[in-house]
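Only one protein chain is missing from this complex, and each of the others stays in its spot.
Let's look at chain A:
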């Protein structure tokens, strides 16, 4: 494992399988009456959120607390620049307070990479979503959910997703979830197909390890999982598609379309869902939809990542302080 988790593309197959297997261990903790491990006792993790994201922050916070870490939440609305303080100064200020890991969500693509590689701070950096770049823990929790449902909870241990056919539908262009999933699913041996109107597929997608289709109906019968990505209503004002209605007619998943999927196939959504847009209520509330499971699995995955990156329960005092450099 690397010291930071910045991009799903940085993970090898063995890294990824180790995280998924570790997350299964962590999931067992959640089944206990006392959902807590002493692993990160004395370690401090800061959740540095420059972008509003209640669900991701709460998920990380739950994971950190279940591992007994001390948690600091830092929320800055808008960009660091609009606040007047730079990302560098904010990060250095927090590290000066003795932080072992920084979980960062930022609107600018590459901000976590800058934080990890610019020599600004020494702490481990975990990317909790940066701009339209990456959201690696989301991809991991999605892969975890797929492995459980398509391979099996116990049967899946040590396994990847070889041969599984995964379809991602929606706003690929603006989606960090799509980028992370394409990278990770490819590493895990799955076959990925992206489905979107051509306006929402990035120029340059030809270098990605996946197929691209503009036709949802033709891919459904060949999918073991269909993941719907949120489509923001504002996009139609920028002429990415004509109307909400037309989008949902061509690319939304309703009951009729779901019926074309193989019986074992699942429907996934990273949330928040826009019901009536990319997904109908009938599908969202069906047994086949794993949206809620994904949330639960997110905590296990984030516990696994924190555990593996921070390397168990070393006392905080051995962590090199900035002034010793």
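Going forward, contacts are C-beta pairs under 8 Å (C-beta built on N, C-alpha and C of every residue); 3 or more make two chains touch, one makes a residue touch a chain; residues count from 1.
Note that contacts and distances are computed from a predicted model.
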Per UniProt record, name of the chain withheld from view ["Cobalamin biosynthesis protein CbiM", "DsbE family thiol:disulfide interchange protein", "Sn-glycerol-3-phosphate ABC transporter ATP-binding protein UgpC" or "Dihydroorotase"]: "Dihydroorotase"
Sole residue of A:13, A:65, A:88 or A:288 that reaches the chain not shown, by the stated touch rule: A:88
Touch with the omitted chain, as defined above, among A:176, A:235 or A:269: A:176
Candidate in contact with the missing chain, chosen from A:132, A:145, A:181 or A:223: A:132
Residue in contact with the excluded chain [from A:49, A:144, A:208 or A:307]: A:208
Contact footprint on chain A, counting only the chain that is left out: 79-81, 86-88, 106-111, 113-114, 117-118, 130-134, 176, 179, 202-208
